[in-house]
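In this view, the complex is presented without one of its protein chains, the others remaining in place.
Chains: A and B, in written order; residue numbering restarts at 1 for each.
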Amino acid sequence: MYVLTLEKEKRIVQPNPEAMETELKVNNLNVFYGSNHAVKNVSMEIKKHAITALIGPSGCGKSTFLRSINRMNDLIPGAVCKGEILYEGINLLDASVDVVSLRKEIGMLFQKPNPFPKSIFDNVTHGLKCAGIRKKDVLENAVEESLKLAGLWDETKDRLKHSALSLSGGQQQRLCLARALAMKPKVLLLDEPTSALDPVSTAKIEELLMSLKKRITIVIVTHNMQQAARIADQTAFFYEGTLVEFGNTRDLFENPTHTRTKSYISGQFG
Amino acid sequence: MNAKVTDRLATLCFILCAAITAGTLFSLLGYIVFQGVSHIDWHFLTADASTFQAGGGIKNQLWNSFYMLLMTMFFSVPLGIAGGIYLAEYARPNKITAFLRSCVEVLASLPSIIVGMFGMLLFVNTFHWGYSVLSGALALTIFNLPVIIRVTEDALAAVARDQKEASFALGATHWQTIRTVLLPAAFPGLLTGIILSVGRVFGESAALLFTAGLSTPNLNFGDWNPMSPQSPINPFRSAETLSVHIWAVNTNGIIPDAKIVAAGSSAVLVIVVLLFNIIARLVGALIEKRWSGK
Partner (left out) sequence: MASERNELTMPSTGRAARAQHLLKGKTWSDRDLKAKIFIFSAALLIMAATVALTVFLIVKGLHSFLIDGISVIEMFVAGEWNPNANPPSFGALPLLFGSFAVTLLSVAIATPIALGTAIFMTEIAKKRGQKLMRPVMELLVGIPSVVYGFIGLTVIVPFIRDHLGGIGFGLLAAGIVLGIMILPTVTTVAADAFQSVPNHLREASLALGATRWQTIYRVVVPAALPSVLTAVILGMARAFGEALAVQMVIGNTAQIPHSLTEPAATLTTMITSSLGETTYGSLQNDALWSLGLILLAMSYLFILVIRFLSYRRRSS
């Protein structure tokens, strides 16, 4: 497909990720669900305006790691996060952090498209309205801008009042993306966003992410190693709660240092 | 006996049981409606009840029933929904929550006459509100609260978790999420449950005997000053509802046509309850259909 070859060409001109600024600095993160030690002593630096992919077999802790960044783990009774996630000089895990403000700035996209059973317009404006924005023209501009960014404007501009559930699965996921983008997040967390989508919708989302990284830091959990190889600047491999290997995507895929990474990316387990 | 023959006989028995149950319902409904409908006419619905002559109507009782129903819902729906939200969203797994759950269970299982007796002690005698619409409505609120709480909790629990997470991830606060995502999604179930509870409240009588009383002052439907003793909307006047009226004419009544009045009233009562039941189903199905995006 032409999209994929295009991305390959793009990567050649990309700057070296290691020279980039750090957005999130994770130090010794541990997450427990009751007695289950789900994330073990993970430290890593997530670069600003880059795509970082988290890969690994099911249950390796990559989603838990992702959900601790915007404190979604707070919603799970019995979940405890210890360690540091430094962002703009503050530790996001600190009790003094207001999770509501935090989540306005660090958005999230989920595995299954989860639009609200409301109109397309109301879906995109949900976060803005909750942030206290009521002016109609501000909301309308935000809807147009976000839907354009998510590549959904042309398909939906004539039916903004229609139910979001009338959209196809791929469209729904892009609507969820638009909904998150309307908040103008600095960081976007994606939890296997294309695992429920067909290849064409997946390619569209990947294309969007590549164009969005100019202004947003993206962290994506994925099951699909080709996806990581296609879009990520840096890739982290998780296994049984620990961070086994982390580095530039090309290095990790071409010269993995750990045998476990090697056997995972060559498809021997997972 | 042959195992196959026994099996056939047993099956026949079960079918018979189901037929008895269904037959009981249909003969009950049929009896009430057909016995009573012939006595229902405009005069019956709009005339004052008679104290010792034949030919009385049920105007005031009907009004009292609806007025008290409205007031009960006014108290019990917000309180019950708040209680349900607490249990579904705010309650932590601790002793207080366990105690609250026990309280709801107790309120749901207590006989309604006990609720009426408590209403008499607290509202009628301690607060000195006497036999009144307000005392009755508050007793019915206690009677109806556990139903609304359960309906709310179940409806909220049935909302998919990813909806809640999506809202939180957009920076919505807990209450914003409840108000704009969870409650709208739970609305069809909530509404159906509330309408069904309306039917139950409308037919309740034992809780009202000692709280709203067995009599109604001579209501003046031209007087809408809530403080006037003959006003239909005065909350501090006594108010015999339709279901209490059925009981009263049969046990204390001296009117010669007690059976006819009771039959007509029963038919009205059952028809109203049936209507609420049908409306609840229709509304639930309708909203479900509209919200699924079709």
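Worth pointing out:
Note that in this section contacts are C-beta pairs under 8 Å (C-beta built on N, C-alpha and C of every residue); 3 or more make two chains touch, one makes a residue touch a chain.
Keep in mind it's a predicted model, so treat the numbers as computed, not measured.
Touched by the hidden chain within the whole complex are the displayed chains A, B. Summary of contacts with the chain left out: across A:K148, A:H162, A:K184 or A:R250, the touching residue is A:K184.
Considering A:D74, A:E105 or A:E155, the position touching the chain not shown turns out to be A:E105 (whole complex). Of the residues in subunit B, those that touch the hidden partner chain are 3-4, 6-7, 10-11, 13-18, 20-22, 24-25, 28-29, 31-32, 35, 78-79, 82-83, 85-87, 90-91, 99-100, 103-107, 109-115, 117-118, 120-122, 125, 142, 145, 149, 173-176, 178-179, 196, 199-200, 202-206, 209-210, 214, 243-244, 246-247, 250-251, 259, 262-263, 266, 269-270, 273-274, 277.
Although one chain is not displayed, its contacts with subunit A can still be listed: residues 87-90, 92, 96-98, 100-102, 104-105, 128, 131-135, 138, 183-184.
We take it that only the chains that are shown with their structure count from here on.
With centres set at the average Cα position, the gap from subunit A to subunit B is 49 Å. Contacts from subunit B toward subunit A in the complex involve residues 92-93, 160, 162-173, 176, 180-181, 184-185, 291-293. Across the complex, subunit B is touched by residues 70, 72, 75, 77, 100-105, 107-108, 110, 112, 114-118, 126-127, 129-131, 163-166, 176, 179-180, 183 of subunit A.
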